[in-house]
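Accompanying notes for the structure given below.
Missing here: one protein chain of the complex. Every other protein chain is in place.
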Amino acid sequence: MPKVNVKLKVNGDPYEVAVNPSGTLVEVLREDLHLTGTKIGCQTGDCGACTVLVNGKSVCSCLTLAVEAQEKEIITIEGVGLSYDKLHPIQEAFINEGAIQCGYCTPGMVLSAKHLLDKNPNPSELQIRQALSGNLCRCTGYARIVKAIEVAGEKMKNPVKEK
Amino acid sequence: MSIPKFTYLAPKTLKEALIMRASHGSKSSIMAGGTDLLIKMGLRTLQPEFVIGLNSVPEIDYITLRPGGELAIGPMAKLSAVVEDAEVEKNFPALSEAASVTATVQIRNMGTLIGNICNASPSADNATPLMIYDTKVVIIRSDGERVVPIEEFFKGPGKSVLETGELVKEFLIPIPEKSTGSNYQKVSTRSKVDIAGICVSALLTLNNDGTVSKARIALGAVAPKPIRVVKAEKILTGKTPTKELFNDAAKIAREEASPISDMRASAEYRKAMVEVLTRRALDASLAAATKKKN
Partner (left out) sequence: MSAIKGKNNLIGASIPRIDSPAKVTGKALYAGDIILPGMLHGKILKSTKAHAKILNIDISRALALPGVKDVIVGKDTPCIKFGNWRLFPNTQDELPLAVDKVRYIGDEIAAVAAIDPDIAEEALSLIKVEYEELPAVFSIEDALAAGAPLIHDENKELKSNISLDRKIDVGDIESAFKTADYIREDTFVVHPHSHAYMEPCATLAETDSEGRVTIYTSTQTPYIVQCLLASTLGIPENHVRVMKPAVGGGFGGKMELRKWEFCAAFMSRRTGRPVRFVLSRQEELESGRRRHGMNLKSKVGFKKDGTLVAKDFEAYLNGGAYNSMGPTATFLCGNFGAMLYRYPIYHYRGYHVYTNLPPAGAMRGFGAPQAMFISESQMNMAAIDLGIDAIDLRIKNAMVTGDKIEGVTTISSAGFVESLEKVASETKWKEKKKNLPKNKGIGIGCYSFISGGVFNWFNTQYNFSACEVRAYDDGTAHLLTMSCDIGQGSDTVLRQILAADLGLAVNMIRLTAGDTAMTPKGDLGTWGSRVTLMNGNAILDASKKIKEQLAKMVSIKFNLNVIHDVAFGDGKVFAKANPKYGMTFGEAVTLWVKANRGEELIARGVYTPRDKGLTTPAYSFGAQVAEVDVDPDTGVVTVEKITTAHDCGTVINPLGVEGQLEGAIQMGIGYTLSEQFAMKNGKTLNTTFLDYKVPSAEDMPQIVSYKVDTYEKEGPFGAKEAGEGLAIPTAPAISDAVFQATGYRCKDLPITPEKILRSKGKI
């Protein structure tokens, strides 16, 4: 089966890749674009490790065909914070609140959190937990992740100027 | 677990999709959100040579109120859109609830309501609410359209009345009468976001005197396909709701269920839950209907 050329816009950057029609977005991100921050945890859409934003919505990149992601705005974990010095408030909160252990679920968690907070800057604890229902974590018991998202939400509402 | 290779086809209209479908027949699969299809392909339970993606068809992602009081839902309307739609929440709360507990946030952002139904899984969360609201399935093929009531749509596990040359064009759901209450109930091992162990939807419309003018009960995951419990609906109709009446209806529902035992639950448990959930769904429907009537 011949490969097809696909134009992707990832984290604002244009890419053109020849992909198998059966190639999933996560495969192309990781193997072709070397954006390995997006993880593969299950390939059945149950764990959320591969979560990315497509046109602002969180999706499982393991169940998204690369050919169907054409012309859309894709944000991966690499596009959330610009550098170690310029982290997104969600990333800062994940670090400071101890929301990270093995870190394998973290990129997906951060993108699910971003999807939530971009839509709803004042989520209740229950809304946060519901928003994380598609992201499994085996290390943290979620408590600190939930807390980090609360803290990040506050900070995103009231951004403090850099010292 | 990579996805087996296929040729991807991108029709520009539903008509074009139908032509592709007609020429490739059973070697092809229609893909809407892809969340179910790609898993099946990854697990090698389905290996189409051609995938016809509806993603490229414009203007079929809609949820809209049609003149005449019907809600129309298009084939690319995502489950998250169903959850967020104010008309759905107002008029079809059982559907709103079912859609909100279908899979996860990400899957709801990708998967479509119609796709969820076309898979004809016995446990599809959204089938039972669509059944209690008398949803009409509009099916198109190259030479025309036909309309099928949703309870006739399912044939068995993974099987529907859709023929190879056909597609679901949209769902039409009539807005219920004012004094109607409806409810969706589900039980499963892990919180709400879980494949439905067992689910029940109910609907009651009340007359001015408080008697039931219309009743609907639908069960999921307890038979080879989602089913209506017409027998129980009949004993409710025309009567004044009482605890005993609901208990009787729930018992009938239990008897009508013919579940299997599998790794998700045993048949006995499923039958028992049908009774519990039917009673709860009727109670909640009555409360909602009474509130609306007054």
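Think of it as A and B in the order they're written, each chain with its own count starting at 1.
Note that in this section a contact is a pair of C-beta atoms (placed from the backbone, for glycine too) under 8 Å apart; a residue touches a chain by one contact, two chains touch by 3 or more.
Bear in mind the structure is a predicted one, so any value in this text is a computation, not a measurement.
Interface note: of B:Ser23, B:Ser142, B:Thr211 or B:Ser266, the residue touching the hidden chain in the full complex is B:Ser266. Residues touching the missing chain, restricted to chain A, are 20, 30-31, 34-44, 46-47, 49, 76-78, 80-81, 84, 87, 91, 94-96, 98, 100-107, 110, 128-130, 132-133, 135-146 (touch as defined at the top).
Although one chain is not displayed, its contacts with chain B can still be listed: residues 1-2, 5, 43, 187, 189-195, 263-266, 268-269, 271-273, 276-277.
Assume only the chains that are shown with their structure count from here on.
The touching residues of chain B, when paired with chain A in their complex, are 1-8, 10, 34-35, 38-39, 41-43, 51, 53, 55, 80, 103-107, 109-110, 191-193.
Here chain A touches chain B in the complex through residues 1, 4, 20-24, 27, 43-46, 48, 51, 57-60, 63-65, 67-68, 112, 115, 130-131, 133-135, going by the rule given at the top.
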